[in-house]
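A single protein chain has been removed from this complex, and every other one stays in its place.
Chain nomenclature is as follows: A, B and C, assigned in order of appearance, with residue numbering initiated at 1 for each chain independently.
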Amino acid sequence: MTAKPSKPIIEAVSVVANDRITEGVGLMVLRAPKVAATVRPGQFVHLRLDTHSETILRRPFSVHRASGDHVELLYQVLGAGTLHMAEKRPGDTSMDVVGPLGHGWVIPDGLRHALLVAGGLGAAPLGMLAEHLAGHGVAVSIAQGAPTATRLVARQLFKRVARVVEVATDDGSAGERGLVTGPVARLLATERFDVAYTCGPEAMQRVVAGMLAEAGVPCQVSLERLMACGIGACLSCVVTTRDGFKRACVDGPVFNAEEVLWDASQIPPKH
Amino acid sequence: MTAKPSKPIIEAVSVVANDRITEGVGLMVLRAPKVAATVRPGQFVHLRLDTHSETILRRPFSVHRASGDHVELLYQVLGAGTLHMAEKRPGDTSMDVVGPLGHGWVIPDGLRHALLVAGGLGAAPLGMLAEHLAGHGVAVSIAQGAPTATRLVARQLFKRVARVVEVATDDGSAGERGLVTGPVARLLATERFDVAYTCGPEAMQRVVAGMLAEAGVPCQVSLERLMACGIGACLSCVVTTRDGFKRACVDGPVFNAEEVLWDASQIPPKH
Amino acid sequence: MSVNLDMSVKLGTLELANPVMTASGTFASGREFADFIDLSRLGAIVTKGVSSEPWPGNASPRVAETASGMLNSIGLQNPGVEAFIKKDLAWLAEHAADTPVIVNVSGHSVDDYVRVIDRLEEEDAIDAYEVNISCPNVDEGGMAFGTDCLSAARVAASCRAATDRTLIVKLSPNVTDIVSIARSVQDAGADAVSLINTLLGMAIDASTRKPMLARVVGGLSGPAIKPVALRMVWQVSSAVDIPVIGMGGVRNGADAVEFMLAGASAVAVGTANFVDPTAAIRVLDGLAEYCREHGVSRASELTGALEL
Partner (left out) sequence: MSVNLDMSVKLGTLELANPVMTASGTFASGREFADFIDLSRLGAIVTKGVSSEPWPGNASPRVAETASGMLNSIGLQNPGVEAFIKKDLAWLAEHAADTPVIVNVSGHSVDDYVRVIDRLEEEDAIDAYEVNISCPNVDEGGMAFGTDCLSAARVAASCRAATDRTLIVKLSPNVTDIVSIARSVQDAGADAVSLINTLLGMAIDASTRKPMLARVVGGLSGPAIKPVALRMVWQVSSAVDIPVIGMGGVRNGADAVEFMLAGASAVAVGTANFVDPTAAIRVLDGLAEYCREHGVSRASELTGALEL
């Protein structure tokens, strides 16, 4: 289940749909047949929004789902790029992607029960994983956290494929009040997992990875870094690991939690 | 008929229509009620195409026609800005204009017969003038030149309002083969004009102005210059005149031919 | 503006109601913008460059657009100090009497600068001089004065001797070590420095094989240069004791905040005025909004407040 990733390509894309799904979050469906056919859970695409914009760099987005000719991106509107993204209309053909990129989630042989821990938009790369695992008969339990109920993205998908979805919100508007660590602790206390996958704010991932280490469950984390090239050439995306710097774009974004040294805050702090 | 121009404003505009009318030429109809209400023939608007584009400057365009809430721009696709312009779709609300700008055509009291000489896209600022003059009972004769028949823009408008339209094309595909100077010479030989108005490539305007001076007909020319601000502040648009440098954006774009010293080529030569 | 927000800043002894001014050469003397904005809201109006005699400026084309920027080679075209006094100063006295006026001074020689100041000393309603030793668009003088510590100090000292008004020296970014130039003019008596003037650049039209500017080279301005400008403001303000006026690509409130955090006491809006004639006011409003949103009660607190 962990074949060598297929070679990335540049693919022109067209917008099939682009809808605001909640305050500040959009779901963009792109026609991208080649990427859709080869992308694996946890991989990402590097999206070029415009060729005459003053923001010249591509933007990395996990593939949230892929089916047929389509890939779906679940994105939070933050700055110039994602604002522009939110303005794109169906039929738009001004964008292209480089992808599929990176090493996705590693699915160990004989996996029977997986825990997925999503914080906020960290749900994005876990969507395709959850569907994939369920489709292969793996039992999936999900712990999901968000600031408030409306920010619990991908809920339908998670409910559809997971055996259990436990939820926490900062304001208690859905599930229990508090951090996602609550549900994680509860699930760990009652069930046995072969592996855990987590994505979300780095501080959250770090705490979750610690809990899983203590519980003896191997944990994979998906890390965000500023990425200029996305293909391993620029060294802008380094992650400090036990083996020195690694590049999040090609050596990650998925890492084994135990190799990551959580010693740097890499992303512009506003996010 | 030559009241002080009204004060320019910044007005958000929306695209009502934007059609390719011939190879490389578009007609954009904008909803711009305030500008439409005050613009006078020969004035222009300074169009901002986009706020996150790498091309930061506005683009100056003559108002080709104005009626009701709408202004029409007749534009040639040349570089980054006009390429982008050609992509705009009806309903687009991303642009704004500063306008109306500049001193337009001066219409002398008691004007009875006017000659309009248009070269290529020089027809743009003459459209509104022709309609305005005809509407005030002034007889309008037009000499129009272009490289080829399909580039004779605004023909319907000119035919509708002018008493005579004489045409020349470089390739003879419409009217006589040759430059617009042919029709001008013929019209001057047979008719008496109180004033002449011309717009087009600067080399053409210069020759036409010379012919009119010889014929003793006062001539106004509309000059194009690179314009950063469009409102008189940057001095990028200077025209060399008998009284020294003048600014095309506020002292023009319309000048009396006799005051212009045709000693400099100001526009990037590719155009 | 909320009563609790104090936008005023000081440049030496000169007090401004707020830190947002116009950049020389991009605002003429204000008249052209009066249709669009209320000039009395500006922290100061910095006029176009004024020389002792009329200067014709350079041949056209004088501007070229570049990625997120523009080149200009206007060449300080101006009608000379007498005409400036009669037309521009008089207009300002009538229409923007409450807005501080900073006259930008050009010269081909040290004496030239002093001549302009001497003449302007006879006039009221001038609050400061900004001495431009950094124009890349003139053959004699101009930037040459601003790229060498000794000549920069010479201009600054001579101007200092000629006036008691606030003396600002405008620095060129086209140097290896802008800090040492800033120190030199500080030591020569300048009350403040402003930076950056334009970066020397060039554009070429591939299809005609010709330079886009008649003068071949010109000054690069606009958002493209903001990173260089911020860096220099930070370096200079960390090294000198006099206030720094920051500029280079400012077009919104966040830009102004960034320059102040880097160490600027005030900011100037240049090229953005061409793109949007209300830009200076939008910068001001944006800055005030930032202060309110971030609990900043005095805008001047932002100066140098970068967290390292």
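Everything below uses one rule, namely that contacts are C-beta pairs under 8 Å (C-beta built on N, C-alpha and C of every residue); 3 or more make two chains touch, one makes a residue touch a chain.
Values in this document were obtained by computation on a predicted structure and should not be read as measured data.
Novice: Sort through A:G24, A:G182, A:P201 or A:G232 and give me the one touching the missing partner chain.
Specialist: Of the listed residues, the one touching the omitted chain is A:G232.
Novice: Of the residues A:V16, A:L57 or A:L179, I need the one that contacts the missing chain.
Specialist: Among A:V16, A:L57 or A:L179, only A:L57 touches the chain that is not shown.
Novice: Tell me, which residues in chain C touch the chain that this view leaves out?
Specialist: Residues 66-69, 71, 147-148, 174-176, 199-204, 206-211, 216-217, 220, 222-228, 230-231, 234, 249, 254, 257-258, 261-262, 290, 294, 305-308 of chain C touch the chain that is not shown.
Novice: Kindly note down the residues of chain A that lie in touch with the hidden chain.
Specialist: Touching the missing chain: residues 7-10, 48, 54-58, 98, 225-226, 228-236, 238, 244-245, 250, 264, 266-270.
Just so it is clear, only the chains that are shown with their structure count from here on.
Novice: Going by average Cα coordinates, which chain is farthest removed from chain C?
Specialist: For chain C, the chain whose C-alpha mean is farthest off is A.
Novice: Need the CA-centroid distance for the pair chain A / chain B, whole Å please.
Specialist: Inter-chain centre distance comes to 55 Å.
Novice: Just give me the whole-number Å value for how far the CA centre of chain A lies from that of chain C.
Specialist: From the centre of chain A to the centre of chain C is 47 Å.
Novice: Which positions in chain C touch two or more other chains at once?
Specialist: Answer for chain C, listing residues that touch two or more other chains: 67-68, 223.
Novice: By residue number and range, which residues of chain A touch two or more other chains?
Specialist: 54
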